[in-house]
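Omission of a single protein chain aside, the complex is shown with its protein chains in their original locations.
For subunit A:
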């Protein structure tokens, strides 16, 4: 005897199939990137619903990122480097209430996205000029361009740097130095 297909059964089967596909897609998108995982992540997953559960592995985030900028007024007149205050220390209540984590995560995501795209830009074009048209680059440029200019017609350059936080024995490193942009 076949079970009568009433709307409840049809709905149950549909949702079960949907959840099964979601779970399989999640499994396929862990670890190594394949053609299938690339297709799922970048062509289907519009709302970022397929997680990557590898938290802090295989490479734990052991660097703090810093965003600095300076202005060029004339060929001989440069302002001091100024840093955007993002990596503030947490408060006692951060275990419960931690709005500051968003700024840090945004900068960290943007920098990692930029860094990850550098090899492909280098491979495709031989230089990094096209990197300037990437969304993460424009996000960073836009953020620094909002700060008060040294003069009306100055050019602004930004620098992405990394440091190892409380481990002072390691020197800060340069990730990316932009060209001067008219802002």
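In the analysis below, a contact is a pair of C-beta atoms (placed from the backbone, for glycine too) under 8 Å apart; a residue touches a chain by one contact, two chains touch by 3 or more; residues count from 1.
Please note the rule applied: contacts and distances are computed from a predicted model.
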{"item": "Among \"HTTM-like domain-containing protein\", \"ATP-binding cassette domain-containing protein\", \"5-oxoprolinase subunit PxpB\" or \"Glycine--tRNA ligase alpha subunit\", UniProt-listed name of the chain not shown", "value": "\"HTTM-like domain-containing protein\""}
{"item": "Omitted-chain contact residue, chosen from A:127, A:152 or A:167", "value": "A:167"}
{"item": "Positions on subunit A where the hidden chain makes contact", "value": "7-8, 11-12, 15-16, 18-19, 22-23, 26-27, 30-31, 46-49, 51-65, 87-90, 94-110, 113, 135-136, 138-139, 142-143, 146, 164-167"}
